[in-house]
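One structure coming up, written as C-alpha cells, with questions to follow.
Note that one protein chain of the assembly has been removed; the remaining protein chains are unaltered in position.
Here the chain labels run A, B and C in written order, and each chain numbers its own residues starting at 1.
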Amino acid sequence: MAGVDTDALQRWLRAFAASVAAEKDALTGLDAAIGDADHGANMDRGMAAVVAFLDATPPADPAALFKQTGMTLVKSVGGASGPLYGTLFLRMAPATGGAAALEPDVFAKALRAGLDGVVARGKAEPGDKTMVDALAPALDALDAALAAGESLAAALRAAADAAERGRDETTPMLARKGRASYLGERSIGHQDPGATSAALLVAAAASAVADQEAA
Amino acid sequence: MAGVDTDALQRWLRAFAASVAAEKDALTGLDAAIGDADHGANMDRGMAAVVAFLDATPPADPAALFKQTGMTLVKSVGGASGPLYGTLFLRMAPATGGAAALEPDVFAKALRAGLDGVVARGKAEPGDKTMVDALAPALDALDAALAAGESLAAALRAAADAAERGRDETTPMLARKGRASYLGERSIGHQDPGATSAALLVAAAASAVADQEAA
Amino acid sequence: MKKLLNDPADLVAESLRGVERAHPELRIDHENRILYRADAPVSGKVGLLSGGGSGHEPAHAGFIGPGMLDAVCAGEVFTSPVPDQMAEATKNIDGGAGVLHLVWNYTGDVMNFDMAAELAAAETDTEVQAVVMNDDVAVEDSLFTAGRRGTGAAIAVEKIVGAAADQGRSLSELADLARRVNDSSRSMGMALTSCTVPAKGTPTFDLPEDEIEIGIGIHGEPGRRRVPLTSAHEIAQMLVDPILADRDFTGGEGVFVFVNGMGATPQLELYLMYNEVAALLDKAGIVPVRSLVGPYVTSLDMAGCLVSITRLDDDMLRLWDAPVATAGLRWGM
Partner (left out) sequence: MKKLLNDPADLVAESLRGVERAHPELRIDHENRILYRADAPVSGKVGLLSGGGSGHEPAHAGFIGPGMLDAVCAGEVFTSPVPDQMAEATKNIDGGAGVLHLVWNYTGDVMNFDMAAELAAAETDTEVQAVVMNDDVAVEDSLFTAGRRGTGAAIAVEKIVGAAADQGRSLSELADLARRVNDSSRSMGMALTSCTVPAKGTPTFDLPEDEIEIGIGIHGEPGRRRVPLTSAHEIAQMLVDPILADRDFTGGEGVFVFVNGMGATPQLELYLMYNEVAALLDKAGIVPVRSLVGPYVTSLDMAGCLVSITRLDDDMLRLWDAPVATAGLRWGM
C-alpha cells in the first residue's frame, strides 16, 4: 500500500464519529457511574463538529487534517476529554513531516506523539484508570506488530484488540486521575468512559485502514 | 338528667381530641386531595392544646370551658379551621347564660350560636362544601329531635347521624369556599376535610352525653 | 420523605433559630414566632406587617428590613399564623403612624388577620389597615369562591409599599398604593411535581412523569387542570395568555416581570422560562423594565414556576428602584 492518505484518515475520523454517536448513551452511562454523565454528549458534540469541518473544508494533507481535528475538538468539547483528545490530534500534525500519505511507521510515530501529548497535558500514568490505559497498550501493540513486519492493517487490528483489553482492564482499577478519582474505592468495578471512547478510536483506525487496503 | 355539666363537656372535648388524633392522617389525606395537606395536623395541634389546658386548669363552668377552648383553638391552630372552630366555641360561651349545667335546649342554642359564628366568620352557605355542611344539618336534626321530645342523648345521636350524612354529601359538591374552591370542577368527588372533622365533633358530643346519661 | 430535618414537628422552630443565627439584623420572638427588623418600631414610619404559613421561604422572613417589611408572623408549614401573633407584632411595630397588614388572600390568612385587627383595636389604639393581595388569575370564578390567591404580586406590593413607607407616607396613602400595585399585578403558576409536607411525609398529590399541573397556588395544592408535559415554550404560553387576557399591561413605565421558582427548579431553567415569557410580552407590545428570576415565593420542594407581571407607573418604578436591605431582596444599601 501507499501509506495512509487523507482519505483514509477522513474515513477513520468519520468511523470514529459514527461509533461515538452510536455509543453516546453508553459512554454517558459509564460516566454517570463514576463521573458526571456527559462523556457521550461531549465526544459526540466534538466529533460531529469534526465531521462538519471535514464536509465543509476537506483538509489538504494529513497534517492539516490532524491540526484542524485537534483544534475543533479543543474548541467544541470542553471538559477533560476536549483538551486531551484535542492535544492528541494537535501533536500528531507536526509528526507527519508534511507527507501526503503516512507510511506505517510515520503513522505510528504520529500516534505516539499524540499519546505523549495526552500524558503531558493530563499527567496520567498507566493504571490511573483513564484513556491512557487504552491508548498506551494499543500503541505498544502497534509498534510491536510493525516491528514484527506485519501490515499496518494487521498491526492496527492488534492495536485495537490491545485497546479493548486495556479498556476492560480499567474496570478493577482505582481511579487516580479525572473526576472518577474523587470516588476513591468506589471507582473500582466500573469501566472508564474515556478508555472506552479511546478503544473506539483505535478500532475506527483499524477498520478505516483495512478498508483502504481492501480497496 | 340534670343537663350537660362541665365534666360531660370535658368528656366531649377529650373524645373529640382522641378521634382527631386517631383520624389525623385521614383528615390530612382528605386535605391533600383538595387542599394543602394540613387539616389533620392543624386539628390535632389544636385539640392537643385544648386537652393540655383542660388538664392544667379545669374550667369552672361551661361558659369558661367554651371560652377557653375557643381561645386555645384560635391561638394554636391557624389556617382556616383555627378561626372557624375557635369562633364556634367562643360564641357558645355567652349562650350558656352562666349555667353550671346546660339544659338540652340551652346546649342546642349554644351550638346554634356557635354555628352562626362560623357562618358570620367564614361566609359559607350550605352546599359550599365546608364544615357547615356537616354542622348545619346536625343542628337542624338536634333541634327537631328535641322538639319531638327526644332525650338529649337521642337527639345528639340523630345530630351525629345527620352530620355524617352531611359530610358524605360534600363529596359530589363543587367547593365554593376555602382552598378547595381554587380547584373548581376538580373539587368534585372528594369529601371535605372540615366537614369530616365536624362530623367527628358531633359524634363526640353524642358519645359524651350518652356516657353521662348511662352514668 | 428525604429532607434535612430532625423531628418534622420542630422544623419551623429550628429553622427560625437558624434564621436568627444567620441574620443579626433581625430580632426574633420565638415564643410568638414573630420576626422583626432589629430596630422596630421605626419612629414616625407606618409599620408594615405580613406573614403566612411557613414553606414559602424566602417569603416571608426574607423580606424584612429597611425598604420593605417591619415584621412577619410565621405559621406552621402552609398554615396561616394566628391572631395573637399578628396582634402582638402590630403593637411592636407601631412607630406612631399606624400599621398596615399586607395579607395574602387565603381564607385562613384573611380570617386570622381580621381577628388580629379586632384584637389590636380592642387592646391598643394602634390604627390598623389591611390590604388583601389577590393576583392569581388561575382562580377564574373568583366571585363565587374564596377569591383569587395571593401569590407573586406580594413581592411587588411589599417592595414598593416598603419604599413608600420609608418616605414617610401615611397609612391610608400606603394602603391605597398597596391596592394599586396589587390591582396592577396578575400571576399564574404551574407544577412539574408535587411537594411533600413534612408532617405528612408523602407528596400531596401524585403527578405522573408525563403530566404537569397548570394553575397551581403556593401550598402544594393541585392546579386547575392537568395537561401533558410539554415544552417551556408552550408552558410559557399557558401561563402568560391568561395573565394578558385578564388585564392591560401596555403603557405606563412598562412592567415588572417575575419568574418565580417553586422551590426545586434550577435557575438555569428559570432563565430559560424568562426568555420565553419576555418573548411573549415583546410580541404583545409589553415592555419589561424590571425583572426578578429565582425562588422567592416557594412551595417547599415543588418543581415548577409562577409568572407574575406588574404594570408600573412612574411612582411604582421609582419606589421599586429605591434601596432595600432584606435577606431576600437587596440593593442600594
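FYI, contacts are C-beta pairs under 8 Å (C-beta built on N, C-alpha and C of every residue); 3 or more make two chains touch, one makes a residue touch a chain.
All of these numbers come straight from a predicted model, not from anything done at the bench.
Asker: For the chain omitted from this view, which of the shown chains does it touch?
Answerer: Taking every chain of the complex into account, the missing one touches A, C.
Asker: Considering the complete complex, identify which of C:Val72, C:Met133, C:Ile235 or C:Met316 is in touch with the unshown chain.
Answerer: Looking across C:Val72, C:Met133, C:Ile235 or C:Met316, the contact with the absent chain belongs to C:Ile235.
Asker: Could you tell which one of C:Leu174, C:Leu270 or C:Leu319 touches the chain left off the display?
Answerer: Considering the complete complex, C:Leu270 is the one touching the chain left out.
Asker: What does the interface between chain A and the hidden chain look like in terms of residue numbers?
Answerer: 25, 28, 32-38, 41-42, 45, 74-84, 121-122, 175-179, 181-184, 186
Asker: What residue numbers in chain C mark contact with the hidden partner chain?
Answerer: Residues of chain C in touch with the missing chain: 2-6, 11-12, 14-19, 21-22, 54-55, 57-58, 62, 77, 192-193, 209, 212, 229, 231-233, 235, 263-276, 278, 288, 291, 293-295, 298, 300-301, 303-305, 325, 330-333.
What we mean here is this: only the chains that are shown with their structure count from here on.
Asker: What whole-Å value do you get for the distance between chain B and chain C if each is reduced to the mean of its CA atoms?
Answerer: Between these chains, centre-to-centre, one finds 32 Å.
Asker: Provide the C-alpha centroid distance between chain A and chain C, rounded to the nearest whole angstrom.
Answerer: 55
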